[in-house]
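All protein chains but one are shown in place.
A, B, C and D are the chain letters, set down in written order, and residue numbers restart from 1 in every chain.
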Amino acid sequence: MSQITAAYRGLRLGDRWGGAPQPVRWFVMLLVIAFAFYLPYLNVLPFAYIRTDLTASGSDWASVLFLVVVYMIVAVGLNVVIGLAGLLDLGYVGFYALGAYSVALFGSTNSPVVQAMQSKFGFSEEWAVPFAICIPIAIVMSLVAGVLLGAPTLRLRGDYLAIVTLGFGEIIRITARNLDDVTNGATGIIGVPVPPGPEIDGRSFFNTIDAERWYWLALTILILIIFLARRLENSRVGRAWLAIREDEDAAAVMGVAGFKFKLWAFAIGATLGGLAGLLFGSKQQYVEPNAFMVQLSFLFVAMVVIGGSGNIFGALLGAFLLTYLPERFREFVDWRPFAFGVALVAVMILRPQGLAPSRRRAREFEDRRHEAEEAAADA
Amino acid sequence: MDFDALISGLDRHTLDGITRGSIYALVALGYTMVYGVMKLINFAHSEVFMVGTWAVLGTYTVIGATAGMGAGMVIAATVLALLVAMLASAGTALAVERIAYRPLRKKGAPPLIFLITGIGCSMVLVETFGQLLRFFFGQPFGRVTVNIPSVLETKTLFTIPGVDLAVSNTRVLIIVGAIVMMLALDTFVNKSRLGRGVRAVAQDPDTASLMGVNQERVIMLVFVLGGAMAGVAALLYTVQYDITKFDIGFIIGLKAFTAAVLGGIGNLRGALVGGLFLGIVEVYASAIWDSSWTNVYAFVVLVVVLMFRPTGLLGESLGKARA
Amino acid sequence: MPEQKTEGAVEEQVVLKDTSNHDAIEIETSGPDGSVLLEVDHVTLRFGGVVALNDVNFEIRRGEILGLIGPNGAGKTTCFNAMTGVYTPTEGKIRFKGKEIAGTKPHKINHLGIARTFQNIRLFPEMSAMENVMVGCDARHKTSVPGVLFRMYRVRPSEEELPESGIRRSFAKVLGISRHTLEERAGRRRSMELLRFVGIADRAHELARNLPYGYQRRLEIARALATEPELICLDEPAAGFNPAEKEDLMGLIRRIRDLGHTVLVIEHDMKLVLGVTDRIVVLEFGQKIAEGTPDEVARNPKVIAAYLGEPDDAA
Amino acid sequence: MLLEMKDAVLNYGKIEALHGISVEVNEGEVVSLIGANGAGKTSTMRALSGVRGLATGAVFFDGEDVTKLRADQRLRKGLVLCPEGRGIFPGMSVTENLNMGAYTRKDKAAIDEDYDRVFGLFPRLLERKKQIAGTMSGGEQQMLAIGRALMSRPKLLMLDEPSMGLAPMLIQQIFDIITEISQQGTTILVVEQNAKQALSRSDRAYVLETGNIVKTGTGAELLDDPSVREAYLGVA
Partner (left out) sequence: ACGTTDTGGGGSDASGGDCDFKIGAMGALSGANASIVIPSVDGAQLALDQWDGGDCTVTLERFDTEGDPAKATPVATQIAGDDSFIGVIGGAFSGETRATKSIYQDGGIPMISQSATATDLTQEDPVEVFHRLVPYDDYQGAAIAKYLTDEVGATKVFVVDNSEAYGEPLADRVEETLGDKMVQRDKTEVGQTDFAPTISKMESAQPDAIMYGGYIAEAAPLLKQIRDAGIDAPFIGGDGLYGADFGKAVGDAGEGAVVMCPCAPIDESSTFASDFEGEFGGAPGAYAAEGYDAMSVFLAALDDGARTREDVLAFVNDYTGEGLSKDIAFDENGDVPADQVSYWAYKNTDGTLTPEVEVSP
């Protein structure tokens, strides 16, 4: 382990990357992106061993890739909330659920909402809100939910926010489960619409089986989001978040509108969560409340923290590992949760700053560690 | 919606609520104490409780306690189970502290990391009973609900005159047990010297050490006390419900944590008030509507309370709790 | 502290203003010197039984350095807190440029033009010195989240704002440059200038928490200045300084005033207070007991009795 | 010799703040430590009190090696620090804070006596017995911190900038108190920016400069030293 990390440090990737000329960086980036798009077809040994469908009870590789990317979108969003703005959100699954449910509620002919609209406006049985319109609906719904949740609760400090958001996630799930007349309750909604596309082999372009198409779609969205989210970090907004995290009162006296920026963080996070949920629901073509249990929120937080909160690429790495590894080792079904727990503890103790922390966090962390170690007089 | 049902059965519902709330309150203590001192949500605390319930089962199994023993035996078995549960829970809490938190503290890690190791520990403990032990020992471990012999058989102890409400011995045990433990703990923290040390570390660990407080000792103490209270809760829980399960801690932990925040996290009396309040609210609301909305009531009440009292019903912090 | 600053003061006055002013908030620095800038009008502030301020009444005039002194617990910091929106007075009004500000949120008050430092230093410890100052600069910037994300708001750049080279230059000519980019650039430049101004530019990129105490105090001043306040309030800026360092600080305070800021300073060090202020207000038990020029105050028997004790040059 | 620090090196991460300094304090003395901002005065106090460990070097107290002891263990031996920046317990009342000072003591009667003594020294504290310490003014907190240190009945009392944030009259008073408790038999090590006052009341003093001791001597000697006068007394 230490040898590997030493070797890794020896490469000084970060520095080299920073020092490389612009065109080289562009080229490498394009290469990475191209490789990412190629991944579903990756079939050359030994690299093919990363595939998840090698064992008998394995799972579909492209579907896993899709899920990885969806969770990466989640992680990028949650990283804004936790990593940048320092707000502990334990109910992120709520937004994810909202995204999935919005597209189902408005886009599926099986949804009571659509059926009500049909009878109210005399539309045909086939009618539902077109997918293209479901997207803005989903985004607006989750954004509004983010603001509605944030407005009264962001004034609360730290850990109070954690439990309130956790409650929010549960409220969304339970409401979805109990409001039979709106959401079909526990039965869930089938026939969630998919993006339009040409028919191939008698199946619509985006279907439940050809997951690589979903993967490409999600990947494209993810790349766009990363591009935008990176802009936040080193900007007035990023600094405001940082300042709030460090000392909210002092920041206010320095003219930082704490509440406004926190609300923005929440809104951005909510939107990305909703978007990820939308992709998930649409790919599944089925939503039901049990897919949105609190534990999923914990998983999301773990992704961001394991990766190294504050750094988008850390969050991506975290999302990848925590989604991919359990799928890759499916054959150990019964032992996976146990291993997962052990891994969480072990990784965090060995590398508390996260696997790929932002430079700032890494530096902060080094300082604190030295301090703590020296503070122990008997060390 | 059935408000009549609530009104007509108010006495009964209140009793139910207090019973439920007493257990929340005892578990909430663990959250509140650890939070007060370390500003840390100990996510594994729900499993500390869970381990306690298994300890009760283990004790009964080993001594072969069953329903229908003589009164003396029942008392002996229960007391023994109580001690074992307290020991097991306190030990688990201490182990969690040693394994998941202390190394991080030594490295000065930020709070978020503690949260993740806490979640990790919680999973490990859950899986220990749901998988690991089953793998080695088979039943009763595993993912199914297991029965715990109801050594203390439910009997009506007395009837409250006037409202004609029958009160069973188990309920009396739960309510009285919870309140006695809380009072003892409260007195300890507020009156004893060590208790003052706990509060000092809570506010400023460095200065506390300059006053002669041994920080590590205090932290251990907090985990042990919180764990022991969860052990008490575990025994009372099994007395009332006679079951346990590998993941039984999750929901109770969640509620207890909510109760702690509701009362004002870091505040011992807050835990009691928050627990009872939450228990009663849940039962009342379930009486009016139904139990499928329970968590929604709980969290809505939490949000409403926090909106008017941003630091909970009784306000924050072990230190600020004015004795 | 480097000495070359004193002469450069007049030029700096120009440079230190935000140059991204395509759309910056207008601050009226106009108005004749000597006109009332801030008015504390019969302010009373109680905490339960404690009366921290009792019918306090004074004003700050544009362009002056006003000292606020008094025994411990007299209510000086509380007075600051009331002025910067941390507390709301129980009774009375505080007017800034004629506008009532009691009850306004702290960040709004900052936007109106009041900045402060803290008695117990409160920097952003994990940010570099430069970033700390940037946060101050940001107070005058307007780009918010959509602006940062999508860079939609574009301004026609002036010649010197255009990039040097080829394609980018043509792009910028046609599409303009986003306000965000210009603000960032200006903010960075100005932060560096401010750090130089207070004399700590050599450690601009170090984390604030690792700076020595004296540097931290100066950094707080730079951060406050970055918000372009009309009134800057310093709470015991010399605490923990030795006499030589205090001497430097006096120069800095004067130069801040020379830039056109009005200064309010709380300080227990009489040498500094008497040496640098134009006027002094004295509080005791929440009440104003004296007001006047340093000479008047130093001779005032009430002040001597309540605060100074027998003359002691070493204080 | 009551307290001795030998060749102490203290690091903050990669920064070495003390480069191997040695300090001695004899029983009954008042010793002061002066130096510019960042010279390492506070670091020295932290190392002595055990809040921070040393990289190399040793600390002896009362003839015993206490280098490996934690702060709380050293306190029990009578080595008490009143830290820079006061470090009061913000959520406790004034009385509770004082009570914490007596945390390790069991002699109830004597503790009550000490309460009276502290309240006698700082009447403001008596007035505000019930106030939550975090809401007190800067100077009031400083009084509380000193009072609390006295409650420990130290053998050796270390004060880090006790006059910081105090009004002129109180500064005078603080130094009088220092003299007084020294006469009552407590040994004192004090860090002060107010060098003139400190030196004039000290038996001996050390001058620290960027982590090294550059001068030592009796208080009077240093007061007369021209370089000290220029650097720390503000007199050219």
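Definition applied: contacts are C-beta pairs under 8 Å (C-beta built on N, C-alpha and C of every residue); 3 or more make two chains touch, one makes a residue touch a chain.
These numbers come from a predicted model, not from an experiment.
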*Contact set of the excluded chain (shown chains only)*: A, B
*Out of B:Thr61, B:Thr159 or B:Ser291, point to the residue that touches the absent chain in the complete complex.*
B:Ser291
_Residue among B:Arg143, B:Arg193 or B:Arg217 that touches the chain left out of view_ = B:Arg143
*Kindly state which of the options A:Asp159, A:Glu246, A:Glu327 or A:Glu364 is in contact with the chain not pictured.*
A:Glu327
*Interface residues of subunit B (partner: the chain not displayed)*: 5, 8-9, 12-13, 16, 19-20, 143-147, 154, 240-243, 245, 247-248, 250-251, 282-283, 286-287, 290-292, 294-295
*Which subunit A residues would touch the chain omitted from the figure, given the whole complex?*
40-41, 43, 48, 51, 53-64, 67, 110, 177-178, 180, 185-188, 190-191, 201, 203, 207-212, 284-286, 288, 290-291, 327, 333-334
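As a convention for this text, only the chains that are shown with their structure count from here on.
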*So, what's the distance in Å between the C-alpha centres of subunit C and subunit B?*
50
*subunit C-subunit D separation of Cα centroids, rounded to whole Å*: 33
*Averaging only over C-alpha atoms, locate the centres of subunit B and subunit D and give their separation in whole Å.*
44
_By the touch rule stated above, which residues of subunit A touch at least two different other chains?_
367, 371, 375-376
*Counting only residues that touch at least 2 other chains, which ones in subunit C make the list?*
210
*Interfacial residue positions of subunit C with respect to subunit D in the complex*: 47, 50, 70-74, 76-78, 119-120, 210, 212-215, 236, 239-247, 268, 270-271, 307-309, 312, 314-315
_Help me check something: in the complex, which residues belonging to subunit B touch subunit D?_
193, 196-197, 199-200, 202-204, 206-215, 317, 319-320, 322
_Show me the residue ranges of subunit B that touch subunit A in the complex, using the header's touch definition._
35, 39, 41, 99-100, 103-110, 112-113, 115-117, 119-128, 130-132, 135, 206, 254, 257-258, 261, 265, 292-293, 295-296, 298-300, 302-303, 306-307, 310-312
